[in-house]
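Of the protein chains in this complex, all but one are displayed in their positions.
Now for chain A:
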Amino acid sequence: MAALSNHPDDTASPQDSARDGAGVHTVDLTTATVRTLNAELHAPTARRYRVLSPRGAHAVAVGVDDELDIHVEGDVGYYCGGMNQGGTIVVDGSAGPGLAENMMSGTVRVRGDASQSAGATARGGLLVVEGTASMRCGISMKGVDIVVGGDVGPMSAFMAQAGRLVVCGDAGDGLGDSIYEARLYVRGKVGALGADCIEKEIRDEHRSELAELLTAAGMTDLAGDPAALAEFRRFGSARRLYHFTSERSGSY
C-alpha cells in the first residue's frame, strides 16, 4: 500500500511569485493560491516553473495545455496534473488521490508515492510513480502509459481500456478486473486476478515494449538488464466479458 513520504524542508523564497535569471518562474504556495498558480500556467509567461511549499494542496498544475516544465517541490493533494496536455510535471514529494487524472499527453512524474486512482481515465502521456501507488492505479485507463517503481494496491487497472501499466513491485488483489485491451506488466507478486484478467505469454515484442517503457520512465538500469526484464509477467484481457451473456454473469 502506498506509503506517502514526506515533504522536504521548506525552502520557500519570501516572494510568492518571482522569475530568476534563468527565466524560471517561481510560485510559492505559502503566499500564492493554487488558483493564481493555475491561472499563470493556463496563460504562461515562462516555459519553466518552480512551485514551492504545496503542503498537500489540491489541484496543483491542473489543466496545463502547453509544453511547460513544472517542478513541484513538496507533497501535493488531490488531482495534481489532472487533464495535463503537453506539460512535464515533476513532483518532488508524494501525491494524493487522482494524480494525472484524465491526462491527454505530456509527462507526470512523482518521486515519492501516489495515493489511489493514479492515472484514472487518462488517455495519453506518461505517468511515472517512482515510489508506490495505492489502490485502483490506472482505473479505466484509456491510452496512458503508467510506470510504477514500487507496488500498486488492490483493484489496479480496473476496467482498463487501453494503454500500458508497468509495475516493478507487487500488485494487490483484483488486478485488471473487467479489463479490455490494456497491457499490464508486473515484476513482483500478483494477488488474485480480477474478472476476465489472465496471465499471458510474454514474447520478445513484449519485452521490447517493456524495455521502451522503462527507458521512457528513466529506469534505464532495469531496462538494460535482461535478467530483470525476464522477471516481469504479462497480464491482459481474456475477452470473455466483451459481450454480456447470462451464463457468464457470475464472472462479474
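Basically, contacts are C-beta pairs under 8 Å (C-beta built on N, C-alpha and C of every residue); 3 or more make two chains touch, one makes a residue touch a chain; residues count from 1.
We take it that contacts and distances are computed from a predicted model.
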_Missing chain, UniProt name, options "Oxidoreductase", "(2Fe-2S)-binding protein", "Cytochrome c oxidase subunit 3" or "glutamine--fructose-6-phosphate transaminase (isomerizing)": which is it?_
"glutamine--fructose-6-phosphate transaminase (isomerizing)"
*Among A:94, A:107, A:121 or A:178, single out the residue that touches the unshown chain.*
A:94
*From A:77, A:125 or A:150, residue that would touch the chain that is not displayed*: A:77
*Given the contact definition stated above, which residue among A:55, A:123 or A:233 touches the chain not shown here?*
A:55
*Contacts of chain A with the missing chain: which residues?*
1-9, 55-58, 75, 77-78, 94, 96-97, 115-116, 134-135, 153-154
